[in-house]
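Below is a structure I'd like to ask you about.
All protein chains of the complex are present and in place, except for one that has been dropped.
Chain nomenclature is as follows: A, B and C, assigned in order of appearance, with residue numbering initiated at 1 for each chain independently.
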Amino acid sequence: MSAPRTVYDASALPEVVYGSKSLAFWGTLGFMVVEGTTLAILASSYVFLWSNFDRWPPAGTSPPSLLVPTISMLFLLASNLPARQLAKAARAKDLRACKRWLVACTLCSAGWIVLRLLEFRSLNTRWDDNAYGSAVWALAFAHFTLLAVEMAETLLFTLVFLTGHAEEKHFPDIVDDVVYWVFVTVVWVPCWFLLFVLPRLI
Amino acid sequence: MDDPRRTAADLGTDHCRRPERETVAHPTNQPVNNQAAPSIDGGGPRPSRGAASKLLRAGVLAAALLAACGRPARERASGDTKPPSPSGLVASNGRAVATDGQWVRPTGDYAGTRFSGLDQINASNVRGLRLAWTFSTGVLRGQEAAPLYVDGTIYVVTPFPNLLYAIGLDGTLKWTYRPQPMTAAQGVACCDVVNRGVVYDAGRLFYNTLDAQTVAVDAATGREVWRARVGDINIGETVTMAPLVVRGKVIVGNSGGEMGVRGWLTALDEATGKVAWRAYATGPDADVLIGPGFHPFYPQDRGRDLGVKTWPGDAWKIGGGTAWGFLTYDPELNLLFAGVANPGPWNAEARPGDNKWTAGVFARNPDDGQAAWYYQYNPHDLWDYDGINENVVVDLTLGGRARKTLLHPDRNGYLYVMDRTSGEVISATPFVHLNSTLGVDLRTGRPTENQALHPSTGKVVRGICPAAPGAKDWQPSSWSPRTQLLYIPHQNLCMDYEGVEANYIAGTPYVGANVKMFAGPGGYRGLFTAWDPVKRRPAWQLTERFPVWSGALATAGDVVFYGTMDGFFKAVDARTGRLLWQFKTGSGIISQPTTFRGPDGRQYVAVLDGVGGWSGAIVAAGLDARDSSSALGMINAMKDLPQYTTKGGSLYVFALP
Amino acid sequence: MTRPIRVLALALSTAVLATTSACKRETREFRGYPPSANPGSVVQDVPLAPGPRQPEVTARSPYEHNAYAVSEGKRLFGWYNCSGCHSHGGGGMGPPLMDDEWIYGSQPENIFETIAEGRPNGMPAFGGRIGNDDIWKLVAYVRSLSALDVPQDVRGGRDDHMQYKQPEQEENPTRPKRSTLPPAATQP
Partner (left out) sequence: MKREAEVPRSALHADPAEDARDLRRLERTWSPERGLWGWLTSVDHKSIARRYVATALVSFVLAGINALVMRVQLARPESHVLGPDAYNQYFTTHGTAMMFLFAVPIMEAVGIYFVPLMVGTRNVAFPRLNALGYWTFLVATIFLWASFYANVGPDAGWTAYVPLSGPQFSPGKRVDTWAQMITFTEVSALIGAVEIITTAFKQRAPGMSLNRIPLFVWAEVVTAFMILFAMSTIATASMMLAMDRLIGTHFFNPAEGGDALLWQHLFWFFGHPEVYIIFIPATGMVSAMLPAFTRRPVFGYTAIVLSLIGTGFIGFGLWVHHMFATAVPWLGSSFFTASSVMIAVPSGIQVLCWIATVWDGRPRLATPMLFILGFLVLFVIGGLTGVMIASVPFDLQMHDTFFVVAHFHYVLIGGAVFPLFGAFYYWFPKVTGRMLGERLGKWNFWLFFAGMNVTFFPMHFLGLLGMPRRVYTYSPDLGWGPLNMTATVGAFVIALSVLVFFANVARSLARGAPAGDDPWGADSLEWATASPPPPYNFRYPPVVQGRAALWSRTPDAPVVTGLRTDKPEILMTTLLDAEPESRHVHPQPTIWPLVTAIGLSVLLLSLIYTPWGLIWGAAAVSIGLIGWGWPDHHRGARLEERG
């Protein structure tokens, strides 16, 4: 083999890139597909099982309350505002703003968890009552785990930033975290519609 | 149409208040008596028939008296109709028992009205009713019996071990009879080890023990006169019903519809206990005692050996159709009305077909058992809707026509008004929330099934109303000729039902269903309904927390008594349903209250407490409510009963101070 | 490269084996005891008195820790109509089996006798109608109803039926109370 020749010197390329240029983004995207599929499968199961019932929720099971789940859903959507600010700060590599919005987002995600725990109570059924209960709980709980994961991730970033361990590469990671945040919150809207609204309409 | 009734009732009261002063029957009663007397006294020669003609005359008088009490004045005056309820105070052999204020059989009279002509306790003074004394039976299972009163003695029969007590009117124990039934019988008694009462006739007491024996006991001494084994517990037969003694026969039916028995109704000779006839509910016509005299009203009941043909294979041999309810009798037509219980197993897929002759009613001649007609309330019963509920013999004017009718509140939730001469259904009206059927087609006599709730093996059908114990179970209703209302103690239960495979093993249950019951719409489980069969609507209705599992008792004082499972003995106004008086007993009440007048001239009311039965098994048998299929699913509806009452078994006797 | 694999594999498989410790729980005996082991003379007919005691049934319950036998017991419990009287443990015509009252004793051999010889208050004698092996399976299932000595991973899960109660594996063990005598024993 003769001597290679340089056709491209990569030393000028950036090390920190955002969005679809970053690897983590694609990883996040992959896991969003996986989790989205999981939710879709659970939602399809919910609809599939629906066809076994004359009434849904079945006779003897009270329909889920609407208040807490709606508040919870709106809160999920509203939490995108601080998350957006966080992404902005991360893109601007503004360490101070990042810390501020990370704390805000951690509090928001704690709020999700609390609201979701209340929401479980307003399902008015247990997972072992009947197939309806199982389907409802499975979907709500699966999404709950996503919320918990997102909260854990945000919390981890908050701790890293507040304890002064942050590095530059964390900024794009935060942006990816916000992408996941948007996914986690928005994906609940169809689920919320399916669990709480659609049975009332039909 | 409405006014005369009121007048009639008033007049009737007038007569009944002073019956002892009546020496001659009302002239307009003569034709009645002439008709009634031969039919009562008629029939073939009977060994027990040693009655003298003077006694016959007393019987005629008694019959006339009672007829006068209950009969509308205008009808009496016109003389073209029969008394609304044939006399209950005539012994089967024509001898009169003491006609005044006695209570000789659980149903009161033959018609099954449970109406007492006594009016000393009435709507205005009942609030002063006081406990006279109590007597502990020493047995803590469900007490469903009616205390009898005959000639100064109260007779009470307990659940298994079926002790029979004779108690003086001062509460002293006179004697005890212990039949010593086989203990194993408890294992084949489907719904608690109850007994529904003893019957008095001609100095003897007749009743059934749980292990399927009928005994005759001397009323004065408590000595056993005879004992007859009528069934076999090894194949699941028990007997819990109160027999009826009519025309020298003790009529007995078996229980065990949940055990795959073959139901029957048997007549024993009153004197000896020998079997006179036995009519099965399933099988060939010869076994069912269907002969040339059988003329059912509806065409589907006509044909040969339908008791075999409407079953797959030999299923009729284990097809249920027991007869454990109260029997009534019309002396005038000489017909016995005997309800037939559900077919077995519950899982109806095991028995395609109409499953004759179950879940219906037979009119039979008590002398030879031959069927006169039959009507099936629930062809191919899907929900354990027994047909054993009482058929109260009442004459009504319907659409301007006087009709000889039966009133039958069925488990399926319809109150049937039937022509008792033919078996024709005149009307069938829901008296409770129901969805298992969509109505009764009066042309065919068949209920219209709700296909959406049709069960099958491995499928769960939810929210079936009424539940397996029906809109009303065994608890007998009472008819007041004064108010022309039927007082129905009953329940408001629905159920989830899953058919499962049923295995027949002799002596073990044969059901094939998982059931879970719960309160019907409204959330209350008990109802007490005063039903107007003419207007076909309730005059009033009371709700109770638990099923009203006790019998009802209506009196000429326009007071209706009943008990609740949480232990209240209640007196309500017969016309309005207003609660007039209540007394908290030691345990829940599921028995049949009775009333009578003692030699001291005071009117007494007696009732047994002791919760149990199907609905009270959670307390009586200590069931575990974590398994909501317990007691055939009843437990799920009764989980909170132990918070309200405990076991008991005492006789309470009340009187005005 | 291979040594670490071996070390790791050994460690992990030991851990897995320790947690599953499954041999007893999972064995499936399709044949069970030879039929000759049935002490046929135990058989009594239904109107029953506690007749002459059989020479002690020597074998201890072989199935308390076997999931398959417990589930077979559950199936037999339905097939022999035990459930007709005892429902699914809550009782009905017969006493409840999932509570803490054991009228005739809670030990496996007590329950074996109850099933084989019957009891005077209506428990039929199934000895001779059901093989001893199947009776032992029933014993194991009956004990699992109140979680007596039957480990959770052996007890049954939910049924493919209408839910009438918690699955046995979710029951808490109920320590047997002193037996109460049946009503008949105290009859007046």
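Definition applied: a residue touches a chain if its C-beta (ideal position, glycine included) is under 8 Å from a C-beta of that chain, and two chains touch if they have at least 3 such contacts.
What you are looking at is a predicted structure, and each value in this text was computed from that prediction instead of being measured.
**Student:** Among the chains included here, which ones are touched by the excluded chain in the whole complex?
**Tutor:** Answer for the hidden chain's contacts among shown chains: A, B, C.
**Student:** Touching the hidden chain in the complete assembly: which of A:135, A:174 or A:195 does that?
**Tutor:** Touching the chain that is not displayed is residue A:135.
**Student:** Tell me which stretches of subunit A touch the chain missing from the display.
**Tutor:** 1-17, 20-23, 26-27, 30-31, 33-35, 37-38, 41-42, 45, 48-49, 52-53, 58, 95-96, 127-135, 137-138, 152-153, 156, 160, 164-170
**Student:** On subunit B, what residues meet the omitted chain?
**Tutor:** Residues of subunit B in contact with the hidden chain: 458-460, 498.
**Student:** What residues on subunit C make contact with the chain left out of this view?
**Tutor:** So the residues of subunit C touching the unseen chain are 1, 3-5, 7-9, 12-13, 16-17, 19-23, 25-28, 30, 67-68, 70-71, 152-154, 156-163, 166-167, 170.
In this text, only the chains that are shown with their structure count from here on.
**Student:** Which integer distance in Å separates the CA centroid of subunit A from that of subunit C?
**Tutor:** One centre to the other, that is 48 Å.
**Student:** Centre to centre, by mean C-alpha position, how many angstrom separate subunit B and subunit C?
**Tutor:** So the centroids are 42 Å from each other.
**Student:** Give, as an integer number of Å, the spacing between the C-alpha centres of subunit B and subunit A.
**Tutor:** So the centroids are 66 Å from each other.
**Student:** Can you list the residues of subunit A that touch 2 or more other chains?
**Tutor:** Residue numbers touching two or more other chains: none in subunit A.
**Student:** What positions in subunit C touch 2 or more of the other chains?
**Tutor:** As it turns out, subunit C has no residue touching two or more other chains.
**Student:** For subunit C, which residues count as touching subunit B in their complex?
**Tutor:** Going by the criterion above, the answer is residues 45-48, 78-81, 84-85, 87-96, 98-99, 101, 118, 120-124, 161-162, 164-166, 183-184, 187-188.
**Student:** Considering the complex alone, what residue numbers of subunit B touch subunit A?
**Tutor:** Listed in rising order, the residues are 452, 462-463, 496, 518.
**Student:** Subunit B touches which residues of subunit A in the complex?
**Tutor:** Per the stated touch rule, the residues are 54, 58-60.
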